[in-house]
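One structure follows; several queries about it will come next.
As you look at this complex, bear in mind that one protein chain is not there, while each of the others sits in place.
As written, the chain order gives the labels A, B and C, with residue 1 at the start of each chain.
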Amino acid sequence: MVEKTRIGIIGLGYWGPNLARNFDELEDAKLVAIADLSTERLEAMKRRFPDAKLTTDFNEFPSMGIQAVAIATPPKTHFRIAKACIEAGLHVLVEKPLTLKQEDSETLIELAREHDRVLMTGHTFLYNPAIREIRRYIQEGELGEIYYIDAVRTNLGLFQLDTDAMWDLAPHDISIANYVLDSYPDSVMATGGSFIMRPYNLHDVVYMHIRYPNGVICNVRVSWLDPNKARKITIVGSKKMLVYDDIEPLEKIRIYDKGVSTPPLTDTYGEFRASYRYGAVTIPHVSWHEPLRIECQHFIDCINNGTNPVSDGLAGKHVVEVLEAGSRSLISGQEEIIERAPVPV
Amino acid sequence: MVEKTRIGIIGLGYWGPNLARNFDELEDAKLVAIADLSTERLEAMKRRFPDAKLTTDFNEFPSMGIQAVAIATPPKTHFRIAKACIEAGLHVLVEKPLTLKQEDSETLIELAREHDRVLMTGHTFLYNPAIREIRRYIQEGELGEIYYIDAVRTNLGLFQLDTDAMWDLAPHDISIANYVLDSYPDSVMATGGSFIMRPYNLHDVVYMHIRYPNGVICNVRVSWLDPNKARKITIVGSKKMLVYDDIEPLEKIRIYDKGVSTPPLTDTYGEFRASYRYGAVTIPHVSWHEPLRIECQHFIDCINNGTNPVSDGLAGKHVVEVLEAGSRSLISGQEEIIERAPVPV
Amino acid sequence: MVEKTRIGIIGLGYWGPNLARNFDELEDAKLVAIADLSTERLEAMKRRFPDAKLTTDFNEFPSMGIQAVAIATPPKTHFRIAKACIEAGLHVLVEKPLTLKQEDSETLIELAREHDRVLMTGHTFLYNPAIREIRRYIQEGELGEIYYIDAVRTNLGLFQLDTDAMWDLAPHDISIANYVLDSYPDSVMATGGSFIMRPYNLHDVVYMHIRYPNGVICNVRVSWLDPNKARKITIVGSKKMLVYDDIEPLEKIRIYDKGVSTPPLTDTYGEFRASYRYGAVTIPHVSWHEPLRIECQHFIDCINNGTNPVSDGLAGKHVVEVLEAGSRSLISGQEEIIERAPVPV
Partner (left out) sequence: MVEKTRIGIIGLGYWGPNLARNFDELEDAKLVAIADLSTERLEAMKRRFPDAKLTTDFNEFPSMGIQAVAIATPPKTHFRIAKACIEAGLHVLVEKPLTLKQEDSETLIELAREHDRVLMTGHTFLYNPAIREIRRYIQEGELGEIYYIDAVRTNLGLFQLDTDAMWDLAPHDISIANYVLDSYPDSVMATGGSFIMRPYNLHDVVYMHIRYPNGVICNVRVSWLDPNKARKITIVGSKKMLVYDDIEPLEKIRIYDKGVSTPPLTDTYGEFRASYRYGAVTIPHVSWHEPLRIECQHFIDCINNGTNPVSDGLAGKHVVEVLEAGSRSLISGQEEIIERAPVPV
């Protein structure tokens, strides 16, 4: 029997308690301690996790025999806390976005390599069975050549002060697009509006237009200020089209067997004939498992097997790059190129 | 009893037969003739409109006693045909877009003024009872200060060769935004993709970001290449939010009594409190009448009463301006300012 | 070229003008005359069908050279008018329900045989491409053994005085069930409520439970007094389940590849294991054509080819039988057996 990995959680905002619950229920992990600056929040965990130690200082973790941490603090603290944990010899799972700067992500990747620790980014959708299925369809060519992706992620709230709507919501869609396309973008143009958050100079509505190699585009609309909750991704390929609707409880994926044949170039209008193909819609049955549970188990497995996570530091960095370029574009009003240091082999 | 206005139709594409049917059924109009270059298409109208004269040359219209024409030919011919008709002393209703160039719209407006003829653009949505109701809500302040509009108009096809998806579909949304906001945009940024229509150098997917005065933004997504047919407009105001869904047969408007109070500017995170308000959703009952019927009747009324149409030449020109700026932006990759000649008083 | 069949329409209520329009647009039919007792209603047809003769007495039809009639008068007049027309040598298409009494249907069938005329019932759904596809699935065993059908047909209005909601709405569902099952029911239990129509002693809400051979049941809910418009038929088979939603503009049929295996009979609770199977949902693409157009064309084809219509007099009679038994059950409060004279060979 594998020894249980001893886990610490840092940060008790919205997501931390979910991480605590999931690690607590894993067979081969043990939730040893929880850290947060607020004693009030720590207190609230007592009843639910009576066996976990509670502390306001995560630096005490190593002395508790903790081997791995999940960091769910505000984004601007991710780099500092993850760095300290890796240097203290801990495996780290960092919530998205990995850092606020591309260079900081690179530093974490380098550090994890040096210390031989697992560095994982909490891109939960990469552990969502439906998204994995979609990646498979695309990689196996079922949709044909991919033309474009359109993603919508809107609802009313929750407004935050340390990120805008783009940094809050778009990491999901960017991580999904990178993952299913198995590719990384070249440039971003972003535009948006600042309404409720105007006093804070933060955008509550953002539209991103992201260019991938081979002419593939990905358009992301995020909003904290919309009457409808939507989490919908449309993927249009040359053979089929697919819609992923995360709101649907059961029928999350719809595959449309329809398309248009590119008409041959002609000089005269009269000869133009787009050839439309309309076929069945298929809603595949995807066995559902809680993505966060799969993600937590994957973190433990990577630690135990010495393997690299699907959402590793590099995957996290590739999302941060896009967000940084998006922020530059929101200011410049222009398309911004994503510069990437060559990945060391 | 008012004498019946004698009407001619020019163009038997998709829309022309609808115009013919509507004018034919009006009490105070008489469908006298239909013109099209294709004798085959003319022939097909014979059974349905046995009393209408059929001709391949609309220049014969004045000699038939025709007083007013509805022009539903391809957009690039609008200016030439409309100009000829006005100069021949006819009142003209031109399908959207009014022209392909802002200056041409101005020329038509000027000509109509000189000849004292009615010049009307076929922006049908301005005669849609639901859109009129929405304008009333906004003008009466029911939604509060308007923050932004998001419009989606997508489906599979129909691809065209003489316009891209933006010129084909966006005129509806631009005309609606101008109308309900009672305002005209200052700038446009557009981006998109060219997939099926790449050989023709035409965009089949376009995203427009349009800036109106006072920080209001309007974002339009149009696509000829989408598995879902959508015609949805979201309007977010400081008091309420509204969604117009043109696909819904009955429940076209939903008003959400929900919003967020702008939080006061504070230095510390701890004090930040966005105040959310959640209330009822109301789906008003709007008496439905076919918008095109209302539009056709309005054309006749304007002719008889010497009044200016709601969708007059100026309204048509204000849409053309935005499309032209959009086309410039698709090429430049930058936001394009809309320059307007001062409207002569 | 086939000579055009000369058609007369009797009755200008809700359905008559639709029949007139469709026959008018058929290649091998000619709408010769329209009869109605109301001169006002006749007058209203003048503009739309300028070439049709208008009369208040359908007995004039033979003298106009009319060969076939479509009867869309109130149900209680169907028998009398259809009988007169057949005896006058006309082919007849009678709107549903064929008659109010089973014996009257039998008389019409007998008369049509004697006079060698086509007798067709206007069960439009039997010409609906989606319903035909559903029959094919069932007949080919794709759904497995059929367990039951549940049909819902509700909305607000239109209340009528000469029929209750059952006779008005249920003929559609009964004709569909008979057709897709290729079978006829043995008994009916009906119950309902009389609210708005209480003064007239008519049910505005009725639930029918219809038993077919082999334990198949069909449950029909009809209501004139419901906030939602619904036209939905669920068919549950041992292999797959199917939902037909007539309100859906495109996705009318959904086939659910799910089911349960009958558990083996056991004495002990502990051994009980129902085995569930969840699979994909498929929404087939069904090419759409207006059912009434297909129906009208079929009537003409049967006349020309001397063939028997899909919805012949017998099909009409089999629906009347069920409605009659339903009416008896509404009074008796008991299940009513459907007695059938053996069909003469």
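Throughout what follows, contacts are C-beta pairs under 8 Å (C-beta built on N, C-alpha and C of every residue); 3 or more make two chains touch, one makes a residue touch a chain.
Predicted model only: the values in this text are computed from it and were never measured.
Undergrad: So which of C:39, C:56, C:139 or C:228 would be touching the chain we can't see?
TA: Candidates C:39, C:56, C:139 or C:228; residue touching the omitted chain: C:228.
Undergrad: Going by the touch rule given at the top, which residues of subunit B touch the chain that is not shown?
TA: Answer for subunit B: residues 251, 257-258, 278-285 touch the chain left out.
Undergrad: By the contact criterion defined above, which parts of subunit C meet the unshown chain? Give residue numbers in ascending order.
TA: Per the touch rule, subunit C residues meeting the hidden chain are 147-148, 150, 156-159, 161-162, 189, 191-193, 195-196, 198-200, 205, 207, 209, 215, 217, 219, 221, 223, 225-228, 234, 236, 238, 241-243, 254, 256, 258-260, 262-265, 269, 272, 274, 276, 278, 333-335.
The rule is short, and it goes like this: only the chains that are shown with their structure count from here on.
Undergrad: Taking the mean of each chain's Cα atoms, which chain ends up nearest the overall Cα mean?
TA: Ranked by how close its C-alpha centre lies to the overall one, first comes B.
Undergrad: I want to confirm something about subunit A and subunit B. Since they are copies of the same sequence, is their interface symmetric in residue numbering (over half shared, so same) or not (under half, so different)?
TA: Counting shared over all numbers used gives more than one half: same.
Undergrad: Distance-wise, how many Å sit between the C-alpha centres of subunit B and subunit C, to the nearest whole number?
TA: 42
Undergrad: Using CA atom averages as chain centres, what separation in Å is found between subunit A and subunit C?
TA: Roughly 54 Å, centre to centre.
Undergrad: At which residue positions does subunit B touch at least two other chains?
TA: Answer for subunit B, listing residues that touch two or more other chains: there are none.
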